[in-house]
Every structure is written in C-alpha cells, then in structure tokens.
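Of the protein chains in this complex, one is absent; all others appear in place.
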Amino acid sequence: MLKVDAISKSFRGLKAVSSASFEVPQGAIVALIGPNGAGKTTCFNMIAGVFAPDSGRIIFQENEIQDKRPDQVCVAGIGRTFQIVKPFAGLSVLDNVMVGALLREKSASSARALALGVLKKLKLEEKKDYPASALTLPDRKRLEVARALATRPKLLLLDEVMAGLRPTETDLMVEVFRDLNRTDGLTILLIEHVMRAVMALAQKVVVLHHGEIIASGAPAEVVRHPAVLECYLGEETEV
Amino acid sequence: MPLDLVVNVTIAGVLTGMVYGLMALGLSVIFGVVRVVNFAHGEMMTIAMYAAVSLFAAFQLDPFLAAIPVAAGFFVLGYLLQAGLINPFITRPEHSQFMLMVAVAIIMVNGMLIAFGPDARNVQIAYQLESWEIGKILLDKPRVYAALMAAATSAALFLFFKLSLTGKAIRACADNHLGALVVGLNVKHLYALTFGLGAACVAVAGCMMILFLDVTPSLGPSYTLLAFIIVIVGGLGSLTGALLGGVLIGLSEALAGLFIQPSAKSMFCYGLLILVLLFRPQGLLGKKS
Partner (left out) sequence: MKQKVLLLVLFAVLLIFPKVVNPYLLSVGTLILYLAYTGQAWNVMMGFAGQLSLGHSLYVGVGAYAAAAIFVHYGIGPWAGVWLAIAVCVAIGAAIGFLAFRFGISGVYFALLTIAFAEFTRIGFDHLNWTGGSGGLFLKVAQRDQIDLANFRGPPEMYYYSILILVFAALVLCNYLLKSKAGYYWQAIRENEEAAQALGINTFRWKMLAVVISSAMTAVSGVFFAFYYNNLFPEQIFHISRSIEIILAPIIGGVGTLFGPILGAVVLTVLSDSITELLAYFGWEIPGIKQVFYGIVLLLVIMFLPHGIWPPLARKLGLAK
C-alpha cells in the first residue's frame, strides 16, 4: 500500500534521513523504531506531506505523493497523529472529531453520526461534550486517534501514541488498534519506543538509525539482530 | 531640481532619521525582548513631547536638559506599566496583548486631548531657527543637536547591552525565555527593566522631536505606525537595524516629500512596509525566525 523509495532529507547540512526505503503492505501493522534522533518523525513528516524529501519517492496506492501538501495527503487516505498532541482545545471532544468527519461526510448531521461511532470505538463517547482542554493525556491521545480515524483513512500514521501511558492504558490502545486492523482492515504504520506495544502489535518492524534503515523484518528476528542491538545497547566490549 | 536643495533635504532627512531611529530603538528593545507589540509606542513619544512642552512652559527648561528628568520618569512609568499591566499577558494569545496596548493607546491619546486640548503646542528656543552654513549646505542646529543626542543615547544603550551584566541577562531572556527562567533569572523584573529602558529611549526621542515638530494628540498613532515600519524594515531583534531603518525612513520620507507630493510621503512608507512584510519579513538586518 505504501512504498517509501530511497527518501532523503537534510536540514542545514545535517542528514536526518539517508536513502530510506521500506514498504507497508496493505492490511499490515508496521512499526518504525530506532533510537532518539534516528529520523523516524522526519520520515513520518515526509509521508504526511509536512515537507518534501530532498530526493526519492513516496508511493501510496500507485500514486506518488511526495510533493503533496498535508491536506492533500489526508484526502488521499493517510491519517496521522502528532507526537505532541494537538487537540482543538476550545472545542468539545465531539466537535474535534466532527472536524475530521467532515472530510468525507457532506452534512453536519452525518458527520456527527460518524464522529459518535468513532468515539464509541475509542471509548470516549461519555466525554463527548467535554472541552478538549479538560481531558487527561491518555484521553487526549485517544482523541487524537479518533479525529484521524474520522477522516476514514486507509493508512494511519501513529507517532509515539503510547508515550506517557501506563501499561494498562497501553494495552487498551493496543486492543483498539488490533481491532481496527482486524475488523476494518486498517493499515497502520507506527513510531514507537514502547516495546510492549511494538511486540504486541507489529507484524513487521523497520529499524532506523542515524537516518538509515539498518534492519527490517518480523519483530522477533529484528529484536535479535546484531546491528539493532548495537544501536540500542552499544558495541560489545571485551572485558 | 537644484542640487543643493536635494543635498539639504537629504541631510535633514538623515538627521531626523536618527531621532526616528532612537524612537524605533525603544520599540525594538521592547518588541525584541518582551515580545509585546507596543501599540502605544507613538503615544508614549507624544506624551514625552508634551512633557517637554510643559517643562519648557513652566521652567524655560531646554528640551535637551528636560530629556533627563523625562527619561527618568518614563523609565519608572515604563517599568510599572510592564510589571503591573503587561506581565500577566505574556502567556496570553497575541491578539490579546495587541488589544491591551491598543486600549492603553486609546486612553493615552484621549487623555492628552483632555489635558492639553487639540491645538498644536511647541517650544520656542533661540537656536531653533539657526543653522550653520557650509557653502550652500545648510545644517539646522536643532536637527544636528538632536541627532547627536540620539546617537549618544543609542550608544549608551548599546554599551549597556553589550557590557553590563544586566544587559546580558536581558539578551538572554530575549534569546530563550524558558532557559532564562531555568538559570534563575528574574525574568519579570528584567522584562519590566527592558520596558523601562525602551520607554526612556522614547522619552529622549520625544524631547528631541519637539524641537522641529509641533505636538498634537493625534501624532501618537502615526508615530506608532512609523516606529513599526522602521523596526520591521530594519529588522526585528536588531538594534542596529532599528537605527539604520530610522535613517532610511527619515531619508526616504524627506526625498519622497521633495520629489513626489509632500502629502504622499507616508504613502511611500506604507508601501515599503507592505513590500518588506511580504518579501523580507526579517527586515534588512534581522534574524530569520
């Protein structure tokens, strides 16, 4: 569904991403991991259209999207969340999600119906009239996901959505995503540091380090890959 | 167009521009550090002009001498204004801060109208009409004195920021608000200090302006806009830029008044502002944010 083909990005001479290539098959859940500063969010931002790669292509469902604006990328079917959540603080929870729903629904009433359905899936429907600013962090994260889901994406980009959650909350989120993947066929690409979630969710893991892909494959293999161990834990030294 | 006329107008423009520069310097300091859009800047200068007029009327005090107590007074008032009124607004959305200063400006302009009436006021001093003649070139005495005063005040401010510990602390706040807090700087106090300094600059500029301009309450808003034009053209966050911008605007105003119609000279300034905002918002010397 998504093919990232040798994308690179430099910021004022610092190479953030260097010729990265990976694929996200339809219906899969793929995790993008790597140490801090590896270039994961930069990749996301390129896919989401925040900025264009210096070189390379991004192909989504047979179309090249590397030069598209963020709103065009969303219309094409890619939804995203932000690492630092960006709720519409002055609006209610329901209104937040309705903004997302209005992309595909023509009227406010059908958008409301869609929004309520999404809130129910994310277990937020009881708080639908709360102002978004009144939510706790876990709820804000769920709101962020709900809003993106309301745009009926075919591919969902999740940027460290588990950060700051307690283990029980993490498990809840994992369940929600598993469910969406299983029943609705939602393809998911997620950046994660929380290995608990990565191991539970991902069918494929891609590892980024200093802007380069150093490993890719099933979770169990990747986690044992020497290059991966080295980048997280450092080189083995003889004692 | 006789050459000596052009030269004289140019010189007058540059000299006036230095006073504009001092006024804009005050705004640049305030805007650059505290990040508050001081929409009452021109009004503050107008009040300074009235202060100079009043001191002259009461004590025959030369505006150059009056600049000292007026600047001191403005420093205190500026400090209090920032500490008392504006500080809580640092964290509020931009348009809130903007409107706060608009409200202050409205009160100031009309306060002056009530206190001094709508008629123009000025000072009459012996040397106001004198000038030095170097060949065909005329140098107006008040303009030269004013420009020198403006230069001296600017230099003092520069040295303060460059050399003194407080000055460096203020620059630190401007660079990184959170960082300044983290290292234990009393940011609120430093902001108030900065506003006070900016106000003092404006005060000196006002005392200079009264030498070649009559003051009316409505002067305020046009000088606020002028100060912003200068700061934006010269570059936000650059003190040198404010001075350079001031001279540039003073010069272009003078020349525009000469070659185009005098009443159209401010049109030129607004046109320049529009162009700068669109194509080079960081101004001539500012840092790209």
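Every chain is named by a letter (A and B) in the order it is written, and numbering of its residues begins at 1.
FYI, a residue touches a chain if its C-beta (ideal position, glycine included) is under 8 Å from a C-beta of that chain, and two chains touch if they have at least 3 such contacts.
Predicted, not measured: the structure shown is a model, and the values here were computed from it.
*Asks:* With the full complex in mind, choose from A:Ala48, A:Ile65 or A:Leu180 the residue touching the hidden chain.
*Replies:* In the full complex, the listed residue that touches the missing chain is A:Ala48.
*Asks:* Please pick, from B:Val9, B:Leu225, B:Leu258 or B:Leu284, the residue that touches the omitted chain in the full complex.
*Replies:* Among B:Val9, B:Leu225, B:Leu258 or B:Leu284, only B:Leu225 touches the chain that is not shown.
*Asks:* Given that one chain is not shown, which residue among B:Ala57, B:Ala72, B:Ala120 or B:Met267 touches it?
*Replies:* Answer from the full complex: B:Met267 touches the omitted chain.
*Asks:* If you put the missing chain back, which residues of subunit B would it touch?
*Replies:* That gives, for subunit B, the contact residues 37, 85, 88, 92, 94-96, 98-100, 102-107, 109-111, 113-114, 118, 217, 221, 225, 228-229, 232, 261, 263-264, 266-267, 270-271, 273-274, 277-279, 281.
*Asks:* Tell me which stretches of subunit A touch the chain missing from the display.
*Replies:* For subunit A, the residues touching the absent chain are 48, 69-72, 74-75, 79-80, 82, 86-91, 95, 98-100, 102-103, 108, 111, 129, 147-148, 150-151.
Criterion: only the chains that are shown with their structure count from here on.
*Asks:* Give, as an integer number of Å, the spacing between the C-alpha centres of subunit B and subunit A.
*Replies:* Whole-Å distance between the two chain centres: 50.
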